[in-house]
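Each remark here refers to the structure printed beneath this line.
Apart from one protein chain that is not included, each protein chain of the complex appears where it belongs.
Should a chain be cited, it is by its letter among A, B and C, assigned in written order, with residues numbered from 1 in that chain.
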Amino acid sequence: MAEKHDHVVSPRLYVSVLTALMLLLALTLVAAFVDLDKLLHGGYWNMSLAIVIAIFKAILIILFFMHVKYASRVTWAFASAAFVWLAILLTLTFADYGTRPTPAESPVPSHRLTP
Amino acid sequence: MSEHLVTETSPHPVEHQFEDRYQQKEASTLGMWTFLATEVLFFGALFVSYTLYRHQYPDAFRQGSLELKWYLGGINTAVLLLSSFCMAMAVHAASVGSNSGIIRYLILTIAVAAIFLGIKATEYYIEYREQLVPALNFSLAPPPEQQLGALTASFGRFDRWLATRLHAEPLPDGPRSPNEKLFMLFYFVMTAIHATHMIIGIAIMLVLIWMARRGKFSREYHNPVECFGLYWHFVDIVWVFLFPALYLLRNP
Amino acid sequence: MSNAFRIFPEQASRNAWNVDALFLFEFLVSCFFVFLIAGLVLYFSLKYRRRSDDDVPAYTPTSTLLELTYIFIPASLMVIMFFWGGWIYIRNKRPPANAMQINVVGKQWMWKLQHPEGPREINTLHVPVGRPIKLVLTSQDVIHDFGIPDFRIKQDVIPGIYVTEWFEATRTGEFHLFCNQYCGDLHSRMIGSVIVMQPAAYQSWLEGRTADEPAAVSGSRLFQSYGCATCHGQRAPSLAGLYMSLVKLNDGTTTIADEQYLRESIVAPANKLVAGFGPIMPTYQGQLSEEQIFDLIEYIKSLGAAMDNTIPGASAAGPQTRPSTQPVNGYHPDLLLNQPPAREPPGSNQSPLQQDRRP
Partner (left out) sequence: MSSIPYIPAEFDPPARATYLNAGHTIRSWLLTKDHKRIGILYMVTITLMFMVAAVAAAMIRINLLSPAGLLREPTIYNRAFTLHGIVMVWWFLVPSIPTTLGNFLIPMMIGARDLAFPRLNLASWYLFTISAVMILAVLIFGGVDTGWTFYTPYSSLFANTHVTLTVAAIFVNGFSSIFTGLNFIVTIHKMRAPGLTWFRLPLFCWAMYATSVIFVLATPVLAITLVLLAVERILRIGIFDPALGGDPILFQHLFWFYSHPVVYIQILPTFGVASEIITNMARKRPFGYKAIAFSSLAIMLIGFLVWGHHMFDAGISPYSGLVFSILSFAVAIPTAVKIFSWTFTLYKGSVALETPMLYMVGFMGLFTIGGLTGVMLATLGLDVHMHDTYFVVAHFHYVMVGGAVMGYLGGVHYWWPKITGKMYSEFWGKIAAGIGFIGFNLTFFPQYIMGYLGMPRRYFAYPPEFQVYHVLSTAGASILAIGYFMPLVYLLYSLKYGRDAGPNPWRSMSLEWQTPSPPPTENFEKTPVISQPPYAYDLQSPMGAPAPVVST
C-alpha cells in the first residue's frame, strides 16, 4: 500500500503553474467587465464563467501545488469527497428554494394550479 | 516507551505507533487531507448561504459588490497566488532536504501574506470610513465625500476615474438598498474567517521556521512542512472563489 | 374536545380519515416486522441456545435470495407509503378554490384570527362545518406552528412569509388548537380551541359579532391614515384590480400579486419595484403590525381581484412553474401604460367575502 518513495516536483513546473494562474486571474478580470449576458442573450453567463475559471484555478493548485497528481487513490478520493458533499448540500438546499411555489404561490386558488 | 520524536541526531524520527517513516508520512498527509475536507464544508456552508441570498437579492448584492474595490481584491488574488507559489517552493526545498531553503521560502511566504493582510486591512478601513460595516456603522446613505478622509476619498475618485476609463458601470449615487447590509455582512464574515486562517497559518510558519533553524527537517523527514503546505494552498483556493463571488458581481 | 380518556384521536375532518387510513396501514406493516424480527430473534436464541461452552456451530452460507427478499419486500411496501403519503401531503397543500379564507397571526404567545366578515378572535376559532376553510398564516415574531390534531393538520407559521393550510371540518364540537413549534416561555400556553358549528349557528354567531368591522374597512382606514392614499392613484400605481393579477416588475420579470407579494410591497417595497416606478415608496416595516398588514391586504383585495382570464400564462403553466419566469403577456394594461387605470367600481358595495368567493 505504502509507496516507498518520495516524489519531487521540479520548480520549473511551479513557475509555469504560477504563470497559468496569473493568466487565469487576468481572464477573470477581463470577463467581469464584459457583459456576456447581454452579448449572449442569456442569464448567468458571467457568473458561470467566473465560477468555471475559479474551478480551473483550484484544480491547478490542487493538482500541482498540492501534489494530488502524484498522490495515491485515497488522496484523490478524499480531495474529491469534500466537493461531492458540498454539492449535496448545495443541490438539496436549492432543490427546496428553486421549487418553492413563488414567495407564496400557495394562496393561489388551486384551480389555477392544476392544469 | 519511545513516544517522542527522536532527537536531531536520529535521521529518521518515527513515532512509536508507526512501523516506518512511509507509514508516518502517508498518515499525516491523509490526516491533512481529511482536515481540509472539513474545511471545504466549513467554507462551503457559507458559500451556500451566500449564493442563496445573492439569488434572492441580485440587485442589492450587485450594488454591494460595486462598493468594493475590485482592483484591490484583484491585486490581493495575485499576491496570494504568489504566496502559494512560495509555499510550494518551500515544500520543494524541504523535499531536497535544504533547511535553509525552507527558511528562505517560508519567510518569503510570510512576507507576501503580510502584504495581503495589509491590503485587506486597508480595504476594511476604507469600508469603515464609507460606513459600510454592518452593526458598526452601516448607513443607507453613503457619507458625503468631505467626511471620508483623504485616503478613502482619493480611492473613491480613483474608482470613478477607473470606471469611466473602463466604460464600466460606476457605483450608483443615492441611497443604498437595505439588503446591501446582508451582502456586506457576508463579505465581512467570509473575508474575516479567511484572514483568520491566514493569521493562524503565519503563526504555524513561524514555528516551522524555528524548527528548520534547529535543523529538524531532512530529505526523509519533513511531513510538517509538507502538510502545512497543503493547508496554505487550501486557504489560497478559498480566496480564489471568494474573489469573483464578492468583488466581481458587475453584471446583473 | 372532551377530557375523556382516549387512545385514538377524534376524526373531525376530511383529512383525518385519510391520515388515519394510512397510519393504520403503516401500523400493521410495522407490527408485522416487529413481531417477525422479535419472534425470529427469540426463537433462534432459544432453539439454538448454547448447550455446552465448547459448542462450535458449523458454517452456514449466506443466502443471496434471502437477502434480496428482505430488501425487496420492505422497499415495495415503502413505495406504497411514499405515494400514499405524498398524495395526502400535496392535497393538504392545495386549498380548494371555494374555501373561506381566515387570516391568522401568531405572536408570542397567542393566536389572532380574523374572519373576512369582520370578527376577530384570539385563541378561539369559530368555523362552519362542512365548508373548506383556508388559513393564511404569518407570525409577528418567531416561528410558531398552527396545529389541530383532530383535523390532522399542522403548519409552521413563519415570520415574513405567508403560508397556508386548509381543512374541512366534518363534525361539530370543540377541538384543540396547539402551537407545536417551540416559541419561548409560554409556548405551552399558546393553545386554544376550534369551535365547529352548524352553518346556521355560525351565521348567527357572525351576526352577533357586529362590533368588529370587516378587515377591509379597517384596511381602508389605515390606507388613509398611513398616507398610502396620497401616492396611490397619483404618483404610484393604482391598486384596483391588483390582487391576483400579473405585475410587470422593473427587472423585466413578472409576478402574481398574491398576498405574499402585497405584503412584500408594503414592508419591503424596494425588493420588487413595479415597472416604470422608482423606489420612492417608504418601507412600513416595523410600523404596521401583521394584523394591520392583513387589513390593508383585505382592503386592496376589496378593490377587485383579477381573475383567471386575465392571466393566460398562469393556467397553462401548471403547478411547478414559477410565474416570475413566464412569458409576459397577461399583466394589467393599466399598469403597463403607467396611467391611472380605468377603475371598475370599487367593491365597496359588495361584501369582501363575496369578492373572495367569486368563481
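Rule of thumb we're sticking to: a contact is a pair of C-beta atoms (placed from the backbone, for glycine too) under 8 Å apart; a residue touches a chain by one contact, two chains touch by 3 or more.
These numbers come from a predicted model, not from an experiment.
Enquirer: Taking the whole complex into account, name the chains on display that the unshown chain touches.
Expert: A, B, C
Enquirer: For chain A, which residues touch the unseen chain?
Expert: Interface residues of chain A facing the absent chain: 1, 74, 81-82, 85, 88-89, 92-93, 95-101.
Enquirer: Over the whole complex, note the residues of chain C touching the chain we left out.
Expert: 1-9, 18-19, 22-23, 26-27, 29-30, 33-34, 37-38, 40-42, 44-45, 48-51, 53-60, 62, 66-67, 70-71, 74-75, 78-79, 81-82, 84-90, 92-93, 108, 141-143, 145, 147, 149-150, 152-156, 158-161, 163, 176, 178-189, 191, 268, 271, 285-286, 320
Enquirer: Which parts of chain B face the unshown chain closely enough to count as touching?
Expert: 1, 3, 15-19, 23, 26-27, 30-31, 34-35, 37-39, 41-46, 48-49, 52-53, 56-57, 134-135, 178-179, 181-182, 185-186, 189, 193
Please note the rule applied: only the chains that are shown with their structure count from here on.
Enquirer: Between chain A and chain B, what is the separation of their C-alpha centroids in Å?
Expert: About 18 Å separates the centre of chain A from that of chain B.
Enquirer: Could you state the distance in Å from the CA-based centre of chain B to that of chain C?
Expert: Their C-alpha centroids are separated by 45 Å.
Enquirer: Using the touch rule from the top of the page, what residues of chain B touch 2 or more other chains?
Expert: Touching at least two other chains: 252.
Enquirer: In the complex of these two chains, what residues of chain B are touching chain A?
Expert: Those in contact with chain A are residues 20, 22-23, 25-26, 29-30, 33-34, 36-38, 40-41, 44-45, 47-48, 51-52, 55, 70, 74, 77-78, 81-82, 84-85, 87-89, 92, 95-96, 166, 168, 219, 229-230, 233-234, 236-237, 240-241, 243-245, 248-252.
Enquirer: Using the touch definition up top, name the residues of chain B that touch chain C in the complex.
Expert: 57-59, 177-179, 252
Enquirer: Can you list the residues on chain C that touch chain B in the complex?
Expert: For this pair, the touching residues of chain C are 251, 268, 270-271, 279, 283.
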